[in-house]
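With one protein chain withheld, the remaining protein chains of the complex are depicted in position.
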Amino acid sequence: IAWSTIPLAIFVGIFVWGARVYATLYQPADGAMKVFVVGKQWMWRVEHANGRREIDELHLPVDEPVRIVIATEDVIHSFYIPAFRVKQDAVPGRYTALTVTPTRVGTYELHCSEYCGTDHARMGGHVIVMPKDEFAQWLDQGAPEGGMAAHGKETFERLGCSGCHDPRATVHAPDLAGLYGRVVHLQDGRSVTADEAYIRDAILLPRKDVVAGYEPIMPSYQGQATEGDLLELIAYLKVVAPGDAMGQRTGTQSP
Amino acid sequence: MSEHTLGPAERAWRSETVSLGMWVFLLTEVMFFGVLFLAYFHVRHADPEGFGIASRHVHEWLGTFNTAILLTSSLSMALAVQAASGDDRKRLVRLLAVTGLLGAAFMGVKATEYFLEWKDGLVPGPGFRYSGAHRRTVEEFFFLYFVMTGVHAIHLTVGIGAVAWNALVARRERHVTRREDAIEALGLYWHFVDVAWVFLYPFFYLVLLYK
Amino acid sequence: MSYLTEGFSLRSWLFTKDHKRIGILYAIAITGFFFLGGIAATLIRMELATPAGDLVGADTYNKLFTLHGVVMVWFFLIPSIPSTLGNFLVPLMIGAREVAFPRLNILSWWIYVLGGIFVVLTLVLGGVDTGWTFYTPYSTMFSNSYVVMAAAGVFVVGFSSILTGLNFIVTIHRMRAPGMTWFRMPLFVWSQYATSLILVLATPVLAMTLTLMAVERLWHIGIFDPALGGDPLLFQHLFWFYSHPAVYIMVLPAMGVASEIITCFARKRVFGYKFMAYAILGIAGFGFLVWGHHMFVSGQSIYAGMVFSLLSYMVAVPSAIKVFNWTATLYKGSIEFSAPMLYALGFVGLFTVGGLTGLFLAALAVDVHLTDTYFVVAHFHYIMVGGTVMAYLGGLHFWWPKVTGRMYPETFARVAAVVMFFGFNLTFFPQYILGYLGMPRRYHEYSPDFQLLNVLSSAGASILAVGYLLPLVYFTWSIFRGRRAPPNPWHAKGLEWATTSPPPKDNFDTMPEVPTVPYEYDPREVAA
Partner (left out) sequence: MTQPAARAYWITWVMLLALLVLTFALAHVRLGNLNAAVSLAIGAMKALLVALVFMKLRRASTLLAVFAVAGLLALAILFGLSGADYATRATTPAPWTSP
């Protein structure tokens, strides 16, 4: 019996330790800066909150908690930074996330560690951890006016959303300004709060939750709006305040 | 070896062995269907309402009628097993025939249902023509419906074949107790297929009948 | 007159209902597949000798490791011990003349062959590149290879496993000789029983899951693709619900073999026999509760992750009991280092290393780093190759005289065991380090920093290959030239040794009775 209880005790000890570290990895740290990463056969696309984009590279400031939000356009990938000892799968149709705090300046390897097809081995790049001020400088270069939401605005026009959702449009569609966080009443009597998941579904699956008082005429953007587009659209819809005319002005703060 | 000379102890031993084999086989069948049921709960849980809407498109009267047919076939099967161990050849053959015919009737009704659903454009895939609310859930519903009832239908077809074959063999057998074990096992299989349907029936036909 | 001389026509073999002949048919078939998988492994290791993807292109490499995984797991390791040694020995060990359903038994072999044909066909047509795990949506929507054909092969071979499992369960329940109570059964039989339970419960799940995957691929309608309203994690749950228990399908029989060999060559009774039997059942049972440890970073809920991690530690407890009891059996035994014993000891050592590293992987935070790296590759090769393949070979040596009636050449066998042991460690130990350093798996190109360790590993693989070719040669030789074997060359206990070598068609000339517990070894009595 001793021979089985002793290992058991050891095992439970190791388990508890492992589980605690694991949980902190997935807990969102308050006020962490956000970075959006989208995997696509076979590259990583990165977009910072202020709209600065990069491919196969990720610049981060040192000593600052970062929440990395991960999505994928196609198959499952896995975002892996061996030097940080972290990885997280990118799952189609969802967002996953990691919270990390880089502690040392330097350049580290970035890999895709979930098998994703032909060039799985070549999908990767580098993570560059910079001192804070350098990072701030870097971040400002090449960032569009208005941040990630500005990209979102472009996308909003490019995909023709404004054709219906602009208040001046003739189509009867809801005004999206200030939508984020609002309670929406649906056709079937339910009420939901408009969060990211709701907006995402509204774009991809407009029939799922039809807003009360409107015809279900909105087309699905499944297959048209990429994950990157979606991230930007959501960022955009989060900042347009009531009273802002859609398609004219964008907020200046980052999402 | 002429088996009807076996003593009662050996007969009981063999019957138990064959039954155990069948039960273990049914265990694998339970797991096999289990995956489909998990998929079912997954889809239903994701959008209960769409699921209800979808279920309105199946023909609940035909389904209920079919359930009655299948339950009755289980009765005749159970009686057939009894006839086999009572060495009553005529009764056995007759009951097997009834069972097989009931099974065939079930398949006929099922085919009619499939045909109606096909005409309504409810077969998932390129021919799926439904376009109301919850289109995706409705398509998923019919995907599950066709897969699960289809797998069931395949099982039933195998069962009908086995029943027919056993009826033919039994007709030529002098002592049907010789085939007692086989028929006992066949009965278990048949009842299992019946039980699977007993769950499929409320899961697809009775989801949202009230208004 | 032995079962081998009952008839010489091809027909008398291919349509035999004799469990012993079926065991041999299986042995031949799986050896073929082992070498097929081995050739793929050889090509993998050759490619990885250099950091650049120069020997084979990315797509070819992807097909190679998929083929390697699929063939090694489903066409070699899962049927290995149960279908060969198990088929041969289970009836002998419990004192039966046959398995319960001889016709299903030969049917199972034919189904295996049919499944094999599918896989060979896949290979000939151009291969499959999804990895042995067939993850969706890559397998359903993106791969351009013969996924459905390969899945069909796995589906079919699953039924052969199911039939074998079914047969063993009923045989062990119903066909035991008079006096052979449950706790008089050899541990090998216990392990086959537990394995069969897993086969019967888990395999249908895989079959149905692969069917749904194939349907989704063919008709673009299904429950795994989020674009269709499904969830890719559902596939992973179902796949691992099968595949984790499946790893115990692969290791439990090996544990059974090791118990038989160790007790015989230590001349001592198995320490804690009942605990060993319960531990076997415990592993089989707990094995169903831990599959989520393959999905810690997959996006499953972190609470589910914690539950699965905890349960994974629970399954290590019965494994620990087994390792401790083997050690206790060896303690103060009069140990004879014959070839089978060398293999068995190799099994215990390498399994322990593999199992302990499995525990590293089961620790959540550690796994986040190590998952999908070479550390995992090293972990499972330690258990499956170092553990189970070693035990399988040990079992082949141990029962070779019984099966063929000939002795194998002892010196060669010992040399082969040692070569394998060293080759094995050289191949796979560097992979632990590689994984720890962060080399992801399923990569045909890697950073030049990793080259040294990879070269070591490839070098080890060539030694290992030689090690595996040796038994092939001397076993073949011994069939024709080997010394005739007496009925019980090892002075072992157990019913299989009570009959002639090779056994007669009906196994026993007079029905055996079993008056005592197994393993009545006496340390003072030394093997011949």
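In this document, chain identifiers A, B and C correspond to the written order of the chains, with residue numbering beginning at 1 in each.
One rule holds for everything that comes next: contacts are C-beta pairs under 8 Å (C-beta built on N, C-alpha and C of every residue); 3 or more make two chains touch, one makes a residue touch a chain.
Only a predicted model underlies this, so the values are computations on that prediction, with no experimental measurement involved.
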Which of these touches the unseen chain: B:L26, B:V123 or B:V138? B:L26
Kindly state which of the options A:E64, A:E154, A:E196 or A:D209 is in contact with the chain not pictured. A:E196
Considering the whole complex rather than only what is displayed, give the residues of subunit B touching the chain that is not shown. 12, 15-16, 19-20, 23-24, 26-27, 30-31, 34, 37-38, 41-42, 45, 60, 64, 67-68, 71-72, 74-75, 77-79, 81-82, 85-86, 184, 187-188, 191-192, 194-195, 198-199, 201-203, 206-211
Considering the whole complex rather than only what is displayed, give the residues of subunit C touching the chain that is not shown. 173, 197, 201, 205, 233-234, 237, 241, 288-289, 291-292, 300-304, 307-308
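What we mean here is this: only the chains that are shown with their structure count from here on.
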For the chain pairs A-C and B-C, which is connected through the larger number of C-beta pairs in contact? A-C
Averaging only over C-alpha atoms, locate the centres of subunit A and subunit B and give their separation in whole Å. 48
How many Å are there between the centre of subunit B and the centre of subunit C, using C-alpha atoms for each centre? 36
Between subunit A and subunit C, the Cα-mean centres are separated in Å by 43
Subunit C, residues touching no fewer than two other chains: 231
Within the complex, which stretch of subunit A touches subunit C? 3-4, 7-8, 11-12, 14-15, 17-23, 25-26, 41, 74-76, 78, 80, 82-83, 85-89, 91-94, 96, 109, 111-122, 222-223
Show me the residue ranges of subunit B that touch subunit C in the complex, using the header's touch definition. 13, 16-17, 20-21, 24-25, 27-29, 31-36, 38-39, 42-43, 46-47, 124-125, 136-137, 139-140, 143-144, 147
Which subunit A residues qualify as touching subunit B in the complex? 188, 205, 207-208, 210, 216
